[in-house]
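Before anything else, here's the structure in question.
Heads up, one of the protein chains got dropped from this complex, but the rest are sitting where they should.
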């Protein structure tokens, strides 16, 4: 599926998409949180881009590790440790692989989700980024088991993440800042789920366009 | 011109007129001061009314003294010590007279003006209550020297005070809070001059209606 | 947005420099970080570190000094600081007796402090953490994020700081802070919103005759909105909510805090204090100490919060211990 250079391209594209959606993410967070999710993500991913520009990565694992460190150090808020942990877990799952295939992609998404669960003491159905990420890797697993090709797997992940994010509107928040609203969080999309769907979508789009 | 009872009536009427003009005086003060002159005067004169109701005055001097003390203790701000001193000086000027004539009236206005000058370190032309009071007693002196009767003297005082107050619009404030505005105080009537004209007008009206 | 700032993105940095310049005897900035550290650290004591998003000044750095904090980590405005920053603070103040982190219960703060704790522990530093969750406006539940930490946190700084200054060990300092956290309850309200400089517009709106009850310190929605009432009625409403949660008994000793959110004048806080005292006294409580002022603000939000801390003899004496910080000084008699 991808070598180091392509992974760098994919992450760069994801960072651009986050930047384009800064305002949108902030508005989502404004409705049920403190209105900074777009700002946090844009700040964090601008440092990811800086890391990507500096280059010098040994392996995909190294790439994810350094990107994850950039996220941990610059996103702040709740999403910083969560996306950071997700990237660091992805890195650990890759060990010293030099390129990754679609199976690897799904297993790093799964490892990322496990990391978020651990760090956030959270699980599916609590109206968080997990509600985009878990359906996404599950859809990927299904596609793989049906023998779909890489592009199809990536598109299945993208579509499921998007649907998962949209469906968070039907959930009552149990974790994060929006949980303070209880029932009042219904009818709003979770910003972290939205940014997760954007990132997974950007990765799929990048490889589709290669 | 007046015995104790009529003086009580006149002061009562003056207090009512101040109360009716509370808002107006406050607006004048809002333009070039701190917007409390009506509030201060209304509070002070409500205590004058209380003093008048309690009664038990020995002489006109006693009446002015107790009213002056009420003003000193309840008006506050700049106008409190000034109107208070004015009333106390009026009281001193009356000594133990049991009734007062129009000459007495003019001389207590003059004594009041002297008290204000001393207390306020002020003089004519500085855009203060003196610019209503000084022309008022001067008009009264002229009327007296022309042999006018009591009602005519009172009306002359009223008219001159009114004109004096209006003419403060043409003065640059040199004393009191409005002096901080310098030239910006031009075009506005001095609130203390306005209240002085109201009081002297109310006294004239009271005796005219007897 | 009408503010005394320069470029919004420089506000945090300029504020930290401005604080360091204001209090050179108390604190100093750790190079290349948003960490302010106590000058003349007391050797041989547990260090107490707190932090969180900025915009709550004087919280947190205002409480650096004798008997309170050894370091404060400033995040961006209303955004938790990152683990690397917290880690730098821990390293800077550890004197070999360990470090207590006082964290407000927000997912972001908890997770970032958690990661920093892990990083410090990997370096062999003993770190413990307490989570302040005094806001009774939010439902208490172990299945959710639970209650927010608000103004009561300042009194936890005071108590943990005094315990550390006495030379107690990390475990005892932590247990004492946890005891105080169990006994502290707060509830706030807002009259008007606040503006995060980089956002440039208010984070919520209220009608001219409306107040929000139960607001957090970032303008998070509260329990409900209502028509504005008298200060006495609003104080009663907040107090009842606290009382429903943690009933005051006759004879209880308490500390009371009336905290201003930023734009509400002291005059109004004293009027609220007048009523809050009456309510406590009518229940038979003894008010050991009263704090009225701006302790944990929400930029320029108008509003206030009430905090009631039940005291045993130990907590009383820790509150009475000397403290010498820019924003809170207790002079021992």
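Note that the chains take the letters A, B and C in the order they are written out, and that residue 1 is the start of every chain.
Rule of thumb we're sticking to: a residue touches a chain if its C-beta (ideal position, glycine included) is under 8 Å from a C-beta of that chain, and two chains touch if they have at least 3 such contacts.
What you are looking at is a predicted structure, and each value in this text was computed from that prediction instead of being measured.
Chemist: In the full assembly, spell out which visible chains the left-out chain is touching.
Modeler: Answer for the hidden chain's contacts among shown chains: B, C.
Chemist: Check the options C:50, C:107, C:192 or C:223 and report the residue that touches the missing chain.
Modeler: Checking each option in C:50, C:107, C:192 or C:223, the one touching the absent chain turns out to be C:192.
Chemist: Among C:126, C:231 or C:283, which one touches the chain that has been omitted from the display?
Modeler: Per the contact definition at the top, the residue touching the missing chain is C:231.
Chemist: On chain C, what residues meet the omitted chain?
Modeler: 2-6, 11, 14-19, 21-23, 25, 54-55, 57-58, 62, 77, 191-192, 208-209, 211, 228, 230-232, 234, 258, 262-274, 277, 287, 290, 292, 294, 297, 299-300, 302, 304, 324, 329, 331, 333
Chemist: If you put the missing chain back, which residues of chain B would it touch?
Modeler: 26, 30, 33-36, 39-40, 43, 72-82, 84-85, 119-120, 174-177, 179-182, 184
Please note the rule applied: only the chains that are shown with their structure count from here on.
Chemist: Classify the chain contact graph as line, ring, star, complete or other.
Modeler: Topology of touching chains reads as other, fitting no named class.
Chemist: For chain A and chain C, what's the span in angstrom between their mean Cα positions?
Modeler: For chain A versus chain C, the centre distance works out to 33 Å.
Chemist: What's the distance between the Cα centroids of chain A and chain B, rounded to whole Å?
Modeler: Distance between chain centres, rounded to whole Å: 79 Å.
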